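What follows is chain A.
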Amino acid sequence: MLQIDGIQVGYGRSVVLHGVSLDVPADGVAAVMGHNGAGKSTLLRAVIGLLRPRQGSVRLDGEDVTRLAPHERVARGMAYVPQGQQSFPHLTTAENLQLVADGRRGGREAMAEALDLFPALRGLMGRRAGLLSGGQRQQLAIARALITRPRLLLLDEPTEGIQPSVVAEIQQTVLALTARGGLSVLLVEQHVGFALRAAERYYVLESGRVTSTGAGGAGAEQAVRAALAV
Partner candidate 1 sequence: DDATAPGAGVSADTSGDTVKVGLLNSLSGTMAISEVTVRDSITLAIEEINAAGGVLGKQIEPISEDGASDWPTFAEKAEKLIQEDRVAAVFGCWTSASRKAVLPVFEENDSLLFYPVQYEGLEQSPNIFYTGATTNQQIVPALDYLKSQGTESLYLVGSDYVFPRTANNIIKAYAEANGMEILGEDYAPLGSTEFSTIVNKVKASQADAVFNTLNGDSNVAFFKEYTSAGLTAEAMPVLSVSIAEEEVGSIGAQYLAGQLTAWNYYQTTPGAANEAFVEAYRARYGADKPTSDPMEAAYTSVYLWKAMVEAAGSFDVTAVRDAADGITFEAPEGTVTVDGATQHVYKTARIGRIGADGVITEVWNSGEPIKPDPFLEGYDWASGLS
Partner candidate 2 sequence: MTDTTTDGLRVRDLRVVFDGFAAVDGVDLTVPSGDIRFLIGPNGAGKTTLVDAVTGLVRASGSASFAGRELLGRPVHRIARMGIGRTFQTATVFEELSVLQNLDIAAGAGRGPLTMLRRRSSVPENVAEALETIGLADRRDQPAGTLAHGQKQWLEIGMLLVQDVRLLLLDEPVAGMSHEERDATGELLGVVGRGRTIVVIEHDMDFMRAYARSVTVLHGGKVLSEGTVAQVQADPRVQAVYLGEATTDDRAGDGAAAGAAGAAAKEA
């Protein structure tokens, strides 16, 4: 589905990712783990196109998308939930969702589906997103991404700031969506247990390099924790 090949990414003069390579299997989940500042978010930003790699390539289903603008990648089936509960603060919850559904075939149904996943949002449709609580905004962000009916979903710590019962739902949703087929996920998670359970493959990122990788599943937990504890 997604092949990342030796990308080097940075900000200004500083280099954050030093040749990272990674694959997301079709209809599967790849999880990226690592300490604060390891470069996980940077990796996702490069994949969606907010940052341009200086070297290396990003391929989606074999097509080289390294030079495409973010909206072109979205048009090719990528969706991205950034870290930090981002929203369009002055648009209402409804507008935040409508914005993405605009001009999209089946947008209306996709919106309804997303709302079914996060029923709490239904009561907040008229409230501006900037006034929502952190967790409400995060739910909105995930819903927004799902409306595009992506083939590849990039999730940056999607459960951060969300109440435990909803976390469990989100986790189940991700598992269900991938299980249904047609969706691959690149997941950045601190919740090692969940990440490994969902993931076919995990990658541990340290200082902008992949220091450890392997097949997912609960069995990998010891290895991952060891890698993270270095």
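In the analysis below, a contact is a pair of C-beta atoms (placed from the backbone, for glycine too) under 8 Å apart; a residue touches a chain by one contact, two chains touch by 3 or more; residues count from 1.
Selection rule: all candidates are chains of the complex that A comes from, given by their letters.
Just so it is clear, the model here is predicted, and its values are computed rather than measured.
> Of the numbered candidates 1 or 2, which one touches chain A within this complex?
The candidate that touches chain A in this complex is 2.
> State the interface residues of chain A toward candidate 2 in the complex, per the touch definition above.
Going by the criterion above, the answer is residues 14, 33-38, 41, 83-85, 120, 124, 131-136, 138-139, 157, 160-169, 171-172, 190-194, 197, 218, 221, 225, 228-229.
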